[in-house]
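Here the complex is missing one protein chain, while the rest keep their positions.
Chain IDs A, B and C follow the sequence of writing; residue 1 opens each chain.
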Amino acid sequence: MTTEELPLVKALNAGLRKALADDPKVLLMGEDIGPLGGVFRVTEGLQAEFGVKRVFDTPLAESGIVGTAIGLAMRGYRPVCEIQFDGFIFPAFDQITTQLAKMTARHEGKVPMPVVIRVPYGGHIGAVEHHQESPEAYFAHTAGLRLVSPSTPNDAYWMIQEAIASQDPVMFFEPKSRYWHKGPVDFSSSPSPLHSSRVVREGTEVTVVGHGAMINVLLQAAELAAAEGTSLEVIDLRSLSPIDYEPIIASVQKTGRLVVASEAPGFVSISSEIAATVTERAFYSLESPVLRVTGFDTPFPPAKLETSYLPDADRILEAVDRALAY
Amino acid sequence: MTTEELPLVKALNAGLRKALADDPKVLLMGEDIGPLGGVFRVTEGLQAEFGVKRVFDTPLAESGIVGTAIGLAMRGYRPVCEIQFDGFIFPAFDQITTQLAKMTARHEGKVPMPVVIRVPYGGHIGAVEHHQESPEAYFAHTAGLRLVSPSTPNDAYWMIQEAIASQDPVMFFEPKSRYWHKGPVDFSSSPSPLHSSRVVREGTEVTVVGHGAMINVLLQAAELAAAEGTSLEVIDLRSLSPIDYEPIIASVQKTGRLVVASEAPGFVSISSEIAATVTERAFYSLESPVLRVTGFDTPFPPAKLETSYLPDADRILEAVDRALAY
Amino acid sequence: MIQLLSADGKLASDAASAEYIPYIEALSDDQLRQFHRDMVITRRFDLEATNLQRQGQLALWPPSQGQEAAQVGSARASRQQDHIFPSYREHSIAMIRGLDIIEVVRVMRGVSNGGWDPATNNNFHLYTLVLGSQALHATGYAMGVSLDGATATGDPDRDEAVMVYFGDGATSQGDVSEALVFAASFQAPTLFFLQNNQWAISVPVSVQSRVPLYLRAGGFGVPGIQIDGNDVLASYAVTRRYLDEARSGGGPRMIEAMTYRMGAHTTSDDPTKYRHDKDVDEWALKDPIIRYEKYLRGRGESDAFFTETAQEAEDFAADMRARTLELGPPSPDDFFDTVYTEQHPVTAAQKIWLAEYEASFGSES
Partner (left out) sequence: MIQLLSADGKLASDAASAEYIPYIEALSDDQLRQFHRDMVITRRFDLEATNLQRQGQLALWPPSQGQEAAQVGSARASRQQDHIFPSYREHSIAMIRGLDIIEVVRVMRGVSNGGWDPATNNNFHLYTLVLGSQALHATGYAMGVSLDGATATGDPDRDEAVMVYFGDGATSQGDVSEALVFAASFQAPTLFFLQNNQWAISVPVSVQSRVPLYLRAGGFGVPGIQIDGNDVLASYAVTRRYLDEARSGGGPRMIEAMTYRMGAHTTSDDPTKYRHDKDVDEWALKDPIIRYEKYLRGRGESDAFFTETAQEAEDFAADMRARTLELGPPSPDDFFDTVYTEQHPVTAAQKIWLAEYEASFGSES
């Protein structure tokens, strides 16, 4: 069999297993990733299969995890660190920004930093504080890092392997609300390049872009819009740094309108970046300003407010309507 | 005398002295701020004047500084923390983003967080790694914080007092390359609101906005442009979160063109935000896309490269020309 | 390890423990009974909350079963004027400090990210989920107590101290170490109360440290001590003494309470993946409530008291359940209004936008 239906979490697990099997320098490290298999079970069974030297639980300290991963990478290993939840990455922020991101430049290119940091992120799971955030912007603003986020099991399977193979540090954002959703994984397909975006639904009137769990929302919105006679083109960013702009520009040249959606707060965000850059590069094509549909500029609210906080298909359509009204 | 010529660093010192004198709850804390008066001498003489209980050196740990400042604020104090250099704020990032910024919301508004974090920032001083960065974007993306940056001694004197008086946490970015530049400080003027931007030079053809040390560069550029017959309107943001958009929009409605300048890398930045929002709010007024002139998307380079890295008047004018060419 | 109560519920009296016995002797019968009541009620509502979570009424519940003695003893040792910074499992401490337990339920239901005002709730601060962060807040608070001159005046009924709770896993976080540095440097009246329940989710304490954790304190110049955390009397007496030493100007202190998390880490956790029933069974033999009941019975406490307490616990749990079911959703408006203390243009505008946006559906449907 070369294609199998798998939930995203199992596709990741398979991708990690493949990476561990292919390269003895690959290590998995983090909190609760060993016997427990991670709180989301992404690493389930991997310690049993590859042993405690390849897949191990660390002391409970995120700065320590990333800081020691840097040392391991200097030694020639390819550590893959799990951060348990989006909101708990901040204790590691200093090691990520002042060390990991700068290490290769600091060595004038002589020392690669093949470190992957896996971050389950985003809302829609009804969890308590710090468990539903989308911190991508902080890392996107940090030169020296690469950021990606798969939205499907197939991408999850392939992108985790490409991230691990990268000689540069990769922040790997996993849309946790999609963990349990199934999709086909083609074990034989040659993967798209890690940093390419992809048109996932063609359309003609308004381009909508997003990443991770937002893709599903955008596709829903496109269905609803189609039913009302409006044609949306949906683009999955896949890579958040660098951003693969060509497909977006090409699409905007066709549609003349762009809506950028994200769970993260919109102020000083990746959505702002896309709006600014697409406007700069496709100024004469735009018939309306790029509109952003994002989480509000507040801390992530208590779970009972998440449906108001997070953009849903209706909020996407509201922006689509506004874009069309120009 | 109500007006005096002072370098920015002494204006800040005077503002801090005033705040300490006016409110016994104000405390200054940080590394080397006591007998040494801070590595930039911003707190010079204040420990001698107000005693070691009001102005004190802490152990060398930025997370500890901000974390204990939060506790002190809960107790009713108004701590003003000094972070020694921009690049050393990251160990405190977790306490700032997951705790300080969220604390009032977490208490459903019942507990204010009057903490000021002073951050000398920016380049142009020829210093080694981590001593010339502009990390504003990270904090601007963080809801719950307020961000300001004075560009003149007069603003420094007044804004530090307004920041300390705020019931919300304020990140106070001090343009360190301007510390030793003199300007008039009017001790009697009633201050502008903390979060207002300001037109600092009127013009008609292109609007240029920035903050901190960039204002001086923008004014230089405006002089040069005027000499060549181009009229620039210069706006000092003063507040980075929230951004006071009205004067910018009004200006763009007049000029039709906007250049946003900043020392920070441009990718996912405050410059991106301004470009996106102004485009959204003044779409029909813009005759060219908003152009950004920023630090490059790399770590801050070795000091000997800083003049290539940091936007200067020429780079501003290059963008102005591009904007006018649309 | 300080242990005042033997496995069979007798007052022990080895040399190290003997000096703590007077603290117990000073307790009234009512106070001794109250310890039992606290533990039994806690265990009961903790179970109720776990059930409520299973029934979809809560987002999460971190059970405290097994840790009641460590919590109740230490909380009862705190004085009215003391300040408590919990982690996220200190439900009995919340109750003892007089916080309406429904406030904790609101957090775990996803109605609030906190919500109560410590100043009007006997200085019981919010739960903190980012491990170890609160150790610095507590230390900063204690520095403020010192600055206020509200400590070390010589009057233990007025002098304030600060107690902060955290787990064995959290000790690895830099923030906990930094809190020890700051507390020692400023000689702040902070008592670091570490509940070593042997696990950080699935990771055994041996991964965090190969030496007993109370030794950690000494390296920072902070006196540390290990106690039997399943012995409510040891927890009470040692905490009482350490808090009083801290409040009287002795500087910070640390207590490591050896206990065990009998249940899952939280309702999301499946401990069968990483631990053996055998270990749990062994710790069950050291159950803090059973042991203390033996002690009380040894002192002649009547059956009636135990029956009444059980009923009290049932009533408490039933009341908690009823009020949980009544909890309404939070309001987005309130949320927008409380991000900042002072007016903010962005949240103000977004609040209006959302209200109008949501209203637009109301009028359509």
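Quick note on the criterion: a contact is a pair of C-beta atoms (placed from the backbone, for glycine too) under 8 Å apart; a residue touches a chain by one contact, two chains touch by 3 or more.
These numbers were taken from a predicted model, which means no experiment stands behind them.
*Asks:* By the document's own contact criterion, which visible chains does the hidden chain reach in the full complex?
*Replies:* When the entire complex is considered, the left-out chain reaches A, B, C.
*Asks:* Among B:Thr3, B:Ser189 or B:Thr298, choose the residue that contacts the chain missing from this document, as touch is defined above.
*Replies:* If we include the chain that is not displayed, B:Thr298 is the one touching it.
*Asks:* Among A:Ala69, A:Val185, A:Leu291 or A:Leu305, choose the residue that contacts the chain missing from this document, as touch is defined above.
*Replies:* A:Ala69
*Asks:* Any idea which of B:Pro24, B:Gly51 or B:Gly126 touches the chain not displayed?
*Replies:* B:Gly126
*Asks:* Would you mind spotting which of C:Gly98, C:Gly149, C:Gly218 or C:Pro329 touches the chain that isn't drawn?
*Replies:* Counting the whole complex, the residue in contact with the absent chain is C:Gly218.
*Asks:* In the full complex, which of A:Gln95, A:Ser251 or A:Ser308 touches the chain missing from this view?
*Replies:* A:Gln95
*Asks:* Which listed residue (C:Pro63, C:Gly174 or C:Pro189) would be found touching the missing chain in the intact complex?
*Replies:* Reading the full complex, the residue touching the unseen chain is C:Gly174.
*Asks:* Hey, which chain B residues sit against the chain that's not shown?
*Replies:* 31-32, 34-37, 39, 57-61, 63-64, 87-88, 90-91, 126-130, 267, 296-299, 301-305, 308-309, 314-315, 318
*Asks:* Touching the absent chain: which residues on chain C qualify?
*Replies:* Residues touching the hidden chain, for chain C, are 172-175, 177-178, 181, 184-185, 207-211, 215-221.
*Asks:* Where does chain A touch the missing chain, residue by residue?
*Replies:* For chain A, the residues touching the absent chain are 27, 53, 58-59, 61, 63-64, 66-77, 94-95, 98-99, 102, 104-113, 143-144, 146, 166-168, 195, 242.
Please note the rule applied: only the chains that are shown with their structure count from here on.
*Asks:* Taking each chain's centre as the mean of its Cα atoms, which chain lies farthest from chain B?
*Replies:* In terms of C-alpha centroids, the chain at the greatest distance from chain B is C.
*Asks:* Taking each chain's centre as the mean of its CA atoms, how far is chain A from chain C in angstrom?
*Replies:* The answer is 36 Å.
*Asks:* Between chain A and chain B, what's the gap in Å when you average each chain's C-alpha atoms?
*Replies:* Distance between chain centres: 31 Å.
*Asks:* If you average the CA atoms of chain B and of chain C, how many Å lie between those two points?
*Replies:* So the centroids are 41 Å from each other.
*Asks:* Show the residues in chain A shared as contacts by 2 or more other chains, in ascending order.
*Replies:* In chain A, residues 87, 90-91, 129-130, 267, 296-299 touch at least two other chains, as defined above.
*Asks:* Spell out, as numbers or ranges, the residues of chain C touching 2 or more other chains.
*Replies:* 112-114, 130, 174-175, 335, 339, 346-347 - these are the residues of chain C that touch more than one other chain.
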